[in-house]
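A protein chain is absent from this complex, but the other protein chains hold their places.
A, B and C label the chains in the order they appear, each numbered from 1.
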Amino acid sequence: MIKVGIIGLGYWGPNLVRNFQSVNGAEVIAVADFDDNRLGKIHQLYPKIKLFKDAEELFNLSEIDAVVLATPINTHYTLAKTALLKGKHVLVEKPLATSRAEVLELIDIAGEKELSLMVDHTFLYTGAVQKIKSVVDSGELGKLQYFDSTRINLGLFNPNWSVIWDLAVHDLSIFDYISGGKKPVAVSATGVSHTQLGIENLAYISLYFEDDTFAHITSSWISPVKIRKTLIGGSNKMIIYDDVEPTEKIKIYDSGFSVSSPEDVHKWLIDYRFGDIYIPKLPQMEALKGVAEDFIGSIRDKSLPLASSESGLNVVTILEAAQKSLVNRGQTINL
Amino acid sequence: MIKVGIIGLGYWGPNLVRNFQSVNGAEVIAVADFDDNRLGKIHQLYPKIKLFKDAEELFNLSEIDAVVLATPINTHYTLAKTALLKGKHVLVEKPLATSRAEVLELIDIAGEKELSLMVDHTFLYTGAVQKIKSVVDSGELGKLQYFDSTRINLGLFNPNWSVIWDLAVHDLSIFDYISGGKKPVAVSATGVSHTQLGIENLAYISLYFEDDTFAHITSSWISPVKIRKTLIGGSNKMIIYDDVEPTEKIKIYDSGFSVSSPEDVHKWLIDYRFGDIYIPKLPQMEALKGVAEDFIGSIRDKSLPLASSESGLNVVTILEAAQKSLVNRGQTINL
Amino acid sequence: MIKVGIIGLGYWGPNLVRNFQSVNGAEVIAVADFDDNRLGKIHQLYPKIKLFKDAEELFNLSEIDAVVLATPINTHYTLAKTALLKGKHVLVEKPLATSRAEVLELIDIAGEKELSLMVDHTFLYTGAVQKIKSVVDSGELGKLQYFDSTRINLGLFNPNWSVIWDLAVHDLSIFDYISGGKKPVAVSATGVSHTQLGIENLAYISLYFEDDTFAHITSSWISPVKIRKTLIGGSNKMIIYDDVEPTEKIKIYDSGFSVSSPEDVHKWLIDYRFGDIYIPKLPQMEALKGVAEDFIGSIRDKSLPLASSESGLNVVTILEAAQKSLVNRGQTINL
Partner (left out) sequence: MIKVGIIGLGYWGPNLVRNFQSVNGAEVIAVADFDDNRLGKIHQLYPKIKLFKDAEELFNLSEIDAVVLATPINTHYTLAKTALLKGKHVLVEKPLATSRAEVLELIDIAGEKELSLMVDHTFLYTGAVQKIKSVVDSGELGKLQYFDSTRINLGLFNPNWSVIWDLAVHDLSIFDYISGGKKPVAVSATGVSHTQLGIENLAYISLYFEDDTFAHITSSWISPVKIRKTLIGGSNKMIIYDDVEPTEKIKIYDSGFSVSSPEDVHKWLIDYRFGDIYIPKLPQMEALKGVAEDFIGSIRDKSLPLASSESGLNVVTILEAAQKSLVNRGQTINL
């Protein structure tokens, strides 16, 4: 039985408690939060779980094998480092940390201590993203040409971190997963803050790669409607993933274009293809349950989880570069 | 009676002939195209119209008052200049020309010769854009915060000019109109070509302004679906303009956010408002008829058309800067 | 404190327990179900609630003031009658009973004993239906012309009662409420069974009234998609209520038609009006909580609940007539 402690009982923490309680081979034995009310609610539902107001005290419980951090972004690095140094396996809410340097240090420590370090890239564990991954990996999509993802709504502003750390992190994690960890060579990001604090609430990220793959992400907290739509273009097929759709989330288009006479550039011709559309039935999965199982599995089997620290590194590397570009009006950041 | 000659009988030209024929006070008396077939078709429908294979010959007809150019982009400047110098009023298909310098020169000539110079920014003459303009001008929208427009489909590649010259030109003309000619101070654009010719078929433009207004445009010829959607955020209301919708093109959202305690930045609070939605009935207008009438009116009344050469200048200025940024991976271009 | 017992812990029962527990002035003190597992689950969540395997034993608890019946349709009459005779207020899941005669008898007993008898017409307590009711009552809709409601999906067959007793009951209760209890003078229903048991899984009900109001209901358990859409036509405005829409459930159309010269039938003319559309923000309400509060309020204040026994009678009267017509291929049943 792997014994788990969960830090942070805000919006996401109670869901983590519930899901980890349901994983075979795992047991939540302690939680920590500075807020008595939140602790009280967990106590009502799970009287056996130990309560702490301080994360470090929880880390000091020798019987704890693994901890889950559902705390504000800027605490991730310090808490994760502390926990790793005390020999705990660590699962961190997205993003893994706030800079590439921080993530690299955490990876090093985890490596030295042979501990599992994982990040909660929840969307990787949905039926929709699993399906996209399988379409890409099977070759059905062809060469990946573009990834264009929009994630906008009238949403809660984070007072300290721009919208890309809250929303684009999802799109980047999905891209990283389905592209097999494809790394951009340059980043350009633009956006704006509409409040006095100067935290960008509307932002756009462009990613350049060695080949002609291109990725673009739109993030906004100030849209009147909720849109979560990703277009994925391949040389054979194209996919539209609409996460707001209750059942028909994935549409696979047998449409595309091809250049017919590339030798003579003066006579080139584009052929267009409009074909059938296919809406696959998606496996029913509770994503967060998948996250919890993958983390516990990675500890038990010393295996690599889908949302590995490596994928966390890739995502944070881009976010950090994008934020740098963002404050410089789209300036190209080479990676 | 204002006598009109139309140059170029490709896709758009015959529509121009038909619409100008229906304008009171105007008459199409000549057309020019190098293609005999195209000339023949016009002759069948309108036997009285004179046919020319060369535009200059048409310009030499002394009875011609005004010419309309529906020719490829790179011919706009030369043909317009020639026609103006021969004393003809000129309407040019979008974009007006291929650089700010060219447009400025055309404006100068038109000014000296007191001729009307207009660009066919067709969308300005739709019921939808007219409605948006009235909502913005009435103050109902509040301070303009953002303009985010997507215009994508699986569309005809232009072999010489990137997708922004074909598609973003529409969005930029709409923005210019509804914002009252608001000029950006910086441009950043990104994108990619997926063919050997290196013409970008997927591109994104960001516009910065002196205040916190922000604009972003997505253009693509390689989307499996046709999307033409514009989000316009104001401090009071927000608008979604979906041009693919057959009847409910404009939705006005009484939703928004406001910062409640701006003095103490540590205690700031965002209030969110989700309110009613209103879908106004739009006036039925044939946009191209409106273009033709506005051009003829501008000649007759020496008035300024909505799609003035000034708006043409604003749009081309941005396109030129965006193209420069585009080939430099998002490099900021200050204006 | 009004003490409540709940009979039937299948799909709906546990929701009733939870909601009644949260009503001020009410307390669930006992539940009954023949299934030990279901009883066990309630016990885990609410250890103080008494458990019974037999409804009658629960009815015999003298401290019980009110009972809620969430049992199969054919048990409603007998259980409700027994409970009323023992002096308990009674809330019954829809439909109230299986025939007009049964409902009338229950109403009589409740009347004699001055007990509250209510039926769980849940939709009456939603923000959407409340909004429609207010639009109708304000006169904004004008004269009610038609009500056309579709409620279909690939849903659980009931082995004993046709689809109208499961689905049309919702539409009929909504019609009864928004029309102010308007009673049809004739019913025709058609439909079919696609299984060996002969229970109709697809059915249509038409209702005639003394004036030219018309109502039609489509019910199906065998549709590949879930549709819950109601069109309500008035002489001034029309409403579309789409319950599958997450947020924009109600659209009010300022569209209509009017006959312009009714005197001379040979010269009549229909004028059509296409106007604005308005999507009101709906109040957030948990419908079942509203049901529970209305029931408790009706007991405490001796008031009439929205989902009164009278509305239950109206609905069952129509269902009974419709079923009779249904087995006779649409035969008109006069009421």
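Basically, a contact is a pair of C-beta atoms (placed from the backbone, for glycine too) under 8 Å apart; a residue touches a chain by one contact, two chains touch by 3 or more.
Not measured: the values here are computed from a predicted model.
Checked against the full complex, the one of C:132, C:238 or C:287 touching the unshown chain is C:238. Within the whole complex, the absent chain has one touching residue among C:59, C:161 or C:253, and that is C:253. Remark: the omitted chain is touched by one listed residue; of C:24, C:62, C:138 or C:196 this is C:196.
As for the chain not pictured, it touches chain C at residues 145-146, 148, 154, 156-157, 159, 186, 188, 190-197, 202, 204, 206, 208, 212-214, 216, 218, 220-225, 231, 233, 238, 240, 253, 255-257, 259, 262, 265, 268, 270, 272, 274, 325, 328-332. As for the chain not pictured, it touches chain A at residues 248, 251, 254, 274-281.
Convention: only the chains that are shown with their structure count from here on.
Comparing the contact residues of chain A and chain B by number shows a mostly shared set, over half of all numbers used being common to the two copies.
Averaging Cα atoms per chain gives one point for each, and the point farthest from that of chain C is the centre of B. Every chain gets a centre from its CA atoms, and the centre nearest the mean of all protein CA atoms is that of A. The distance from the centre of chain A to the centre of chain C, with each centre set as the mean of the Cα atoms, comes to 44 Å.
Centre-to-centre spacing of chain B and chain C amounts to 54 Å, using the average Cα coordinate of each chain. Each chain gets one centre point, the mean of its Cα atoms, and the points for chain A and chain B are 39 Å apart.
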